[in-house]
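Moving on, here comes chain A:
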Amino acid sequence: MSDVKISGLRKSYGRFEAIKGVDLTVADGEFVVMVGPSGCGKSTLLRTIAGLEGADEGAIAVGGRDVTHEEPADRGVAMVFQNYALYPHMNVSGNMSFGLRMAGMAKDKIAAAVERAAGILNIGDHLDKQPKALSGGQKQRVAIGRAITRQPEVFLFDEPLSNLDAALRTKMRVELGRLHADLGATMIYVTHDQTEAMTMADRIVVLRDGLVEQVGSPRELYNRPVGRFVAGFLGSPRMNVVPARLTRREGDRITVSIDGLDDMTRPLDVTKGKDLREGDTVFVGIRPEAFGPPEDSGRRFALKIRVVENLGRETLVYGTPQGFVSDESDAEDGDLVIQFARQKDVRPGQTIDIGLSASALYIFDDAGLTRSFPNDH
Partner candidate 1 sequence: MPQRPRTARSDGRLTYAAMLSPAIVLLSIFVFVPVALVLYGSLFRFGLTSAEWTFVGLSNYVRAMGDGVFWIALRNNIIIVVGSIVLQVGFGTLLAAVLDRGITVGNTVLRTIIFAPMVISSVAVGLIWLIILDPNVGPLVSLVKAMGLTPPRLGFLGDPSISIWVVLGIASWQYTGFMMVLILAGLQAVPKELYQAAALDGATGLRAFWHITLPAIRNILIVAVLITTVGGFKVFDLIFVTTGGGPANATQVLSTWIYFQAFNLGNTGYADAISVILLAIAVLLGWAQLKSSRRA
Partner candidate 2 sequence: MNIWMKTLTALAVALPLGMPAAAQDKVQVKFWTLKNPGMDEFIAGRVEAFEEANPGIEIIYEDFPNEAYKTAIQVALNGSEPPDAFYNWVGEDSSRFVREGLAMDISDYGTGPDGFQSLLSDGWLSSMRQDGGLYGVPLEAVSKFFYYNVPFFEEHDLKVPETFDDVVQMCRDIRAIDSNLVPLPLGNSERWKLIHWITMLNERIVGQEATSVDYSLSAPDDELFTNPGYVEAWEKVVELRDADCFEDAPNATAPELSYVMFSTQAAPMIYCGSWCAGIFDGDGFTDYAMFRMPPVEGGKGADGTNFVIIQGYQVSAKSKHPEETVKWLSFLVTPESGRGYAEAMSRVPSNPSGLEESESLTDSFKWIANDVASVTAPINVLDVLLDNNVSEAYLNAGVEVLNGSKTPQEAMDSVRQTALEVKNRQ
């Protein structure tokens, strides 16, 4: 069993509290991705698990063993760094075998472990090369190979792909997924890239200001975010959020109004949180792909197109809605982003009609908590 159990973890740098009490359990063999904006504490959390930072409070257990006060090398974890951190004066096999040599393992066993790891990563041809002779992708493979060689209980990845170009990143993403499947090892992966999180994770941990905001499978987080923060963080282009007013409340049904559109009535899915009353400000979240054709959506508004991005399979349209403005979106100045799942022949300057169905709305209260989900989620 190589699960990881974190309980009540706190860590401060002087007055700055980086981690404010985190509880998290990563199951054996699970691939967990920690995401969040910079400064959210995700890297600190990972480094505290690795033992590179000491914990102020709380405990970390790996495979049921409390390692809170163990040396990094004795925790059964291996880490892959963003900038590879290969030892520049050792060749590839030297880099990969360093940990085992430090542990005093027999030479033939070390050779076997290096060979096995090199085989897994397809870097057998590079074993005698110096790190400076390798490309970025090769370096990252060696860094991963170095981790594999030690056969740790848990792999830790600290933004391992962010120094690679986009094409290589996609390739490595797939490869890491395959690696996880092959090794079946527990992996904790830190990134700020929501695509990596969505594509690779068994479960995603969203961190915000040193606290866990939400934990769940990628679809869970995408479909049922606990609040505006998670909703806005996952999904690209990000969710459009439009300010609205609560015009009526009847038990667990609420009616919201956006300027220029007819009122929309939705179920109140979440009752905890502040008590919503008529006249309260709320926010309505609409995913870019959730807009519909004007003829069968119930509500419609005119959109003056500013920018069109033809992506081939789909089309992104940035434009100014008539009657209201957005509070948050990937467009500027209160505009909306609308995604059409097909090619669409429109031009900037043109005004088109957009349909909006009440059943596609998220409704957030002014504290940012989700109170109503779309129908199909």
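By definition in this document, a residue touches a chain if its C-beta (ideal position, glycine included) is under 8 Å from a C-beta of that chain, and two chains touch if they have at least 3 such contacts; residues count from 1.
Regarding candidate selection, all candidates are chains of the complex that A comes from, given by their letters.
All values reported here derive from a predicted model rather than from experimental measurement.
Screening 1 or 2 for touch with chain A: in this complex the touching candidate is 1. Of all the residues in chain A, the ones that touch candidate 1 in their complex are 47, 50-52, 71-73, 77-79, 81, 83, 85-90, 98-99, 102-103, 146, 150.
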